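As you look at this complex, bear in mind that one protein chain is not there, while each of the others sits in place.
Letters A, B and C mark the chains in the order given here, with residues in each chain numbered from 1 onward.
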Amino acid sequence: MLAQPFPLSDYAAILPLTIVATTPLMILLLDLILPKGAPRRDAAVAVGIAGLLLAAYVLVRQYLAHQFAPAFGFGFILGGFSIAFSLIVVAAAIFSLLMVLPQRDDEKVGPSCALMLWSAAGAMLMAGAGDLMTIFLGLEILSLALYCLCGMVLRASPVRLREARESALKYLILSSMASGFMLYGMALLFGATGSVNLAALQAIPAGNPVFAMGCGLFMIGVAFKLGLVPFHVWMPDVFEGAPLPVTAFMSVVTKAGMLAVFARFLYGVLGTDHQALIVPVWIVAGLSMLVGNLAALSQIDMKRLLAYSGIAQLGYIVAALAGTSTLGMRYALFYLGAYTFMNLGAFAVVALISRDQEEDSHLSAFSGLGTRHPLLAAAMAFFLLSLAGLPPTAGFIGKILILASTVAAGYQWLAWLLIAGTAISVYVYIKIVRAMYVPVDLAHIREIRPLSYAPWIAVAVCAVATIALGIYPAALHDVLPRIR
Amino acid sequence: MTPYGPVAIYLAVALVASLAFCILPGLLARKKPNPVKSEAYECGVEPTSDVSGRFPVRFYLIAMLFVVFDVEAASFYPWAVQMHALKLFGLIEMVTFVVVLAIGYAYVWKRGGFQWR
Amino acid sequence: MSVALANYIALSAVIFMIGAAGVVLRRNPLVMLMAIELMWNAANLAFVAYARASMNNAGHIFAFLVITVAAAEAAIGLAIVVIVFRRAEFVDVDEVSVLKG
Partner (left out) sequence: MGIEGQYPLLFLIWLAPFAGAIVIWALGPKLKSWSGPIGCAAIGVSFVATLASWADAVRSGPAGATTVVGAHQTMVTWIKGFALGLLWDPLTLVWTLIITGVGFLIHFYSMGYMHGDRGYPRFFAYMNFFVFAMLTLVLADNFVVLLVGWGLVGLASFFLIGFWFERPSAVAAATKAFVMNVVGDVGILFAIFILVAVVGSVSFADAFAGVQAHAYNGQLLFIACAALFVGCAAKSAQVPLHSWLPDAMEGPTPVSALIHAATMVTAGVYLIARCWPMWQGSADARELVGVIGGLTALLGAILGIGQWDIKRILAYSTMSQIGYMIMGVGVGAYDGGVLHFFTHAFFKAQLFLTAGIVIHALHNEQDVRRMGGLRAREPFAFWSMLVATLSICGFPPLAGFFSKDAVVYETLVKGHPVLYAIGVLTAGITAYYMFRMVFITFFGTYRGEIDPSSLGIRHPELAGTSAGLLKHPHDEAAPHEEHAPAWLMTAPVAVLFVGTIFAGFLDLGGTNSFWYGLLQPVFGATIAPVEGAAPFSELASSALVFIVVLAGIGLAYLRYGSTAALRDSVARLRNESIRMFPLLTNAFYFDAAIDALFVRPSRAFGTFFGVVVDPLVIDGAVREARVSALWLGHLFRSFQTGLVRAYALTIVFGAAAFIVYYAVVGAH
């Protein structure tokens, strides 16, 4: 006989998560078995992608079957909400793995893939987390794996090595410090309510000082992971230093995971009657829109530039939640999806034009791209226009939706900050577009390297999605309303 | 007696004890210094470097692995306490846990994480 | 005869502050990591104290969880510090500032 405290349905609920979490074990075993070189490298990536696709399939099945239920005593809440975020995480992980492939660095590919999947698993756990414990667990699984990934560069120039390791150290110290704040906040929340369950936190009446302080510290952790000014300081350095696929991965997955936690906390715990407890987040979001874009103005390293632009983009997304309206949640998800495609697409392009050993993400690598790789340049142009929020791209419609919801929620000032931020960002991105297209004397252009196929898939998919969502967003938008 | 009584006593005892162990030898021991005695104990060899040298990186690696496996092992404790209540379910859970640890262990081993050099 | 909850919390708060200060003030990454551990364990103390006050085991379990995670985190931290400062004469985070701007 088997006396188990939880019904099997609970395990079915976390099936995708389980898949993503166990695939790395297989990758590691294969890594031990297979001979060095290409087979080992490709196998690792292939298995990883296969696992992710399987997880995605299960997620979709769950979504269509509407088997939405709390599992493990509200420890993990399966629902359209968690599924949507999990799918975004899975997609991001797949694209990032595709970028891993061109790196000749076969000794590191296996572990990298494994860690990436574990990290994704952490994010998926956060997406469904129903109590503080699972939130913390997911957050740490996500982060711990990323600390390692940031430093995982081998066979690169000493400078690259130095950068990568430095980024790992900075990320480690700052992030665990932020986790400390969040953890203490959780302790206070637990103290205020006597329970770690978000559902139970809801019961607390407004104006409980311990609860308020708990929220405050919790929000610090949130703001740090989302990279909202002034908790954004870690992002540029870490993004620039980390290997490109990892940067791409971080730019979406950490955000998606923490956004899910934030949204659940916002809608599930604070609701509409604790507005005062959330104002600081709106403020930092507004700051991010401005500071992120302004700082991006003078960047000449693509990864760093995208880090700053990411800060601003997250500001937009958080702004969509202002007023905690269901509409806002929907639009935030929409923009997050759009952001996933356009941002990862841009990263994939950078990966494609990079050299074998180490990526050069300096902007000058883009000058004359239009003549070297017309298709690639066109795709990149679309990603950048989308990030800038120009039609006909997903970014444009996403911004319009966010504007609509913030204004509807009565946060005019956020809308204006968004418009101002966009004004600045247009320059940032258009500059690169022009660099790609304005004819330059071929003397300056580096020789055309054969492009490895894998990132092409990512670029193609992202480009199609970015444009499709821009031209006919209803496709995605009409699915979202079913999210609970 | 205030709630802090025990704490105070504990602190006092700890302080006294530790101080005592520092001071007593100096007081009790008989002192007959000579140059040979006051040399560093190096089996007759002159000291080459100071004792507090830097450890090889290996040391840290082993230390880390030890920390990980050691502390994860601590997770057995709650299961061990409730083993009979959890019955087969708990056993399965624990086995899975061990398997996962084992795979990690195997990986480290195969990659030569434990070789000193 | 037992120590009031508030005192535990006050103590943990103080420890937390000390930890935060340590991260900002110390230059040795190892010490910084220790300071971070301090912050986490301050949280642990709060958890346990609250758990004991409200007779709710969740706090204990949480603390336990935190300890294990902290161990893993310490191991990784140590590893990173080692690879960063492998060839450094002495460890000082201020030396680590290639990435800036």
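As a working rule, a contact is a pair of C-beta atoms (placed from the backbone, for glycine too) under 8 Å apart; a residue touches a chain by one contact, two chains touch by 3 or more.
Since this is a predicted model, take the numbers as computed values, not measurements.
Enquirer: From the touch rule at the top of the page, work out which displayed chains the omitted chain touches.
Expert: Computed over the complete complex, the missing chain touches A, C.
Enquirer: Out of A:186, A:226, A:250 or A:277, which touches the unshown chain?
Expert: A:277
Enquirer: So which bits of subunit C touch the chain we can't see?
Expert: Spelled out for subunit C, the touching residues are 20, 23-25, 27, 32, 93-94, 96-101.
Enquirer: For subunit A, which positions touch the chain that isn't shown here?
Expert: Against the missing chain, subunit A presents residues 169-170, 173-174, 177-178, 181, 207-213, 215-217, 219-220, 223-224, 230-231, 233-234, 236-237, 276-277, 279-280, 284, 291, 294-300, 363-364, 366-368, 389-392, 397, 399-401, 403-404, 407-408, 412, 415-416, 418-419, 422-424, 426-427, 430-432, 434-440, 444, 472-474, 477.
The rule is short, and it goes like this: only the chains that are shown with their structure count from here on.
Enquirer: Is the chain-to-chain touch network here best called a line, a ring, a star, complete, or other?
Expert: Graph shape here is complete: every pair of chains touches.
Enquirer: Counting in whole Å, what is the centre-to-centre distance of subunit B and subunit C, each centre being its mean C-alpha position?
Expert: So the centre of subunit B lies 19 Å away from the centre of subunit C.
Enquirer: Nearest whole angstrom, what separates the Cα centre of subunit A from the Cα centre of subunit C?
Expert: From the centre of subunit A to the centre of subunit C is 26 Å.
Enquirer: Take the average of all CA coordinates in subunit A, do the same for subunit B, and state the distance between these two points in whole angstrom.
Expert: Here the centre of subunit B sits 40 Å away from the centre of subunit A.
Enquirer: Residues touching two or more other chains, restricted to subunit B: which are they?
Expert: Expected reply: no residues.
Enquirer: At which residue positions does subunit C touch at least two other chains?
Expert: Residue numbers touching two or more other chains: 61, 72, 76, 79.
Enquirer: Under the touch definition given earlier, write down the residues of subunit B that touch subunit A in their complex.
Expert: 86-89, 100, 103-104, 106-107, 110
Enquirer: For a test of understanding, state which residues of subunit C touch subunit A in their complex under the given definition.
Expert: Touching subunit A: residues 9, 12, 16, 19-20, 23, 29, 32-33, 36, 39-40, 42-44, 46-47, 49-51, 53-54, 56, 58-59, 61-62, 65-66, 69, 72-73, 76-77, 79-81, 83-84, 93, 96-101 of subunit C.
Enquirer: If we count contacts the way the header does, which residues on subunit A are in touch with subunit B in the complex?
Expert: Per the touch definition, subunit A meets subunit B at residues 1-5, 25, 28-29, 31-32.
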